[in-house]
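Coming up: chain A.
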Amino acid sequence: MDGQLQQYLPVLILAVVAIAFAVGNLVASYLIGQWINRRRLKSIPAAKNIPYECGMLPIGAGNNRLSVKFYLVAMLFILFDIEVVFLYPWAVVYREMLAENAGLIFGSMFSFIAILFVGYIYAIKTQAFDWKV
Partner candidate 1 sequence: MKSVGLEHYLIVCALLFCLGLLGVIIQRNLIVMYMGLELMLNAANLALVACSHFLNKLDGQILVFFVITVAAAEVAVGLALIVAICRRKQSTDVADLNSLKL
Partner candidate 2 sequence: MAPLALIALFLPLASAVAIALFTRRNASVSAGISIGASLGAFLISALIFNQLRGATAPETLNPNWLSIGDFKVDFGVTLDALSQLMLLVVTGVGSAIHIYSWGYMRADRSVSRYFAGLSLFMFSMLGIVLARNFVQMFIFWELVGVSSYLLIGHWYERASAADAAKKAFITNRIGDFGFLLGILMVWAALGTINFSSIADIMKANPLALGALGTGTGLLIFCGCVGKSAQFPLHVWLPDAMEGPTPVSALIHAATMVAAGVYMLCRVFILFTPEALSVIAWIGGGTAILAALMAVQQNDIKRILAYSTLSQLGYMVMAVGLGGPATAMFHLTTHAFFKALLFLGAGSVIYALHHEQDIWKMGGLKSKMSVTFWTFLIATLALCGVPPFSGFFSKDEILALALGHNMPLFVIASIVAVLTTFYMFRLVIVAFINPAKSDPASHAHESPSVMTLPLVFLAVLTIAGGFIGIDKLYEVALGKTELGNHTVAMAAGLGAFAIGLIAAWTLYANATADSLTTRLGAMAHWMRDRFYFDECYEWLNRWTQELLATVADWFDRWIIAGAGVKGLSLAAELGGGLLRLMQTGNVQTYALLIALATALLFWRYIL
């Protein structure tokens, strides 16, 4: 087993442990639940089968649908977020480029941001961001 894989060993172990823990918990609770149900007589209060045995009864479905607006904003976020990826290589070469060709390093990023900004203005003006409409 050579070094290149060796360094991944802890990660592997951690992954195994995590998976085992999660699966183990699920299996355990299921088994216990079954066992208890079997042990109980017919007189099971319905409350035993609801998530919380006391307090308010839950109303409506557990998963309610989100408005499309949510996805719209999420998409816009992803778009602007992804663009940031170009800032990393830019930042890497920023220092030495600044020395030799400041105009290029500024101009390129400035134009890039400007184009993004056009999109941003468009998004605002078409009320893509506000929830009401």
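Worth a mention:
The criterion applied here is as follows: a residue touches a chain if its C-beta (ideal position, glycine included) is under 8 Å from a C-beta of that chain, and two chains touch if they have at least 3 such contacts; residues count from 1.
Keep in mind how these were chosen: all candidates are chains of the complex that A comes from, given by their letters.
None of the values given here were measured: they were computed from a predicted structure.
By the touch criterion defined above, chain A in this complex contacts candidate 1 out of 1 or 2. Residue ranges on chain A touching candidate 1, taken from their complex, read 1-2, 4-5, 68, 71, 75-76, 78-79, 82-83, 85-86, 89.
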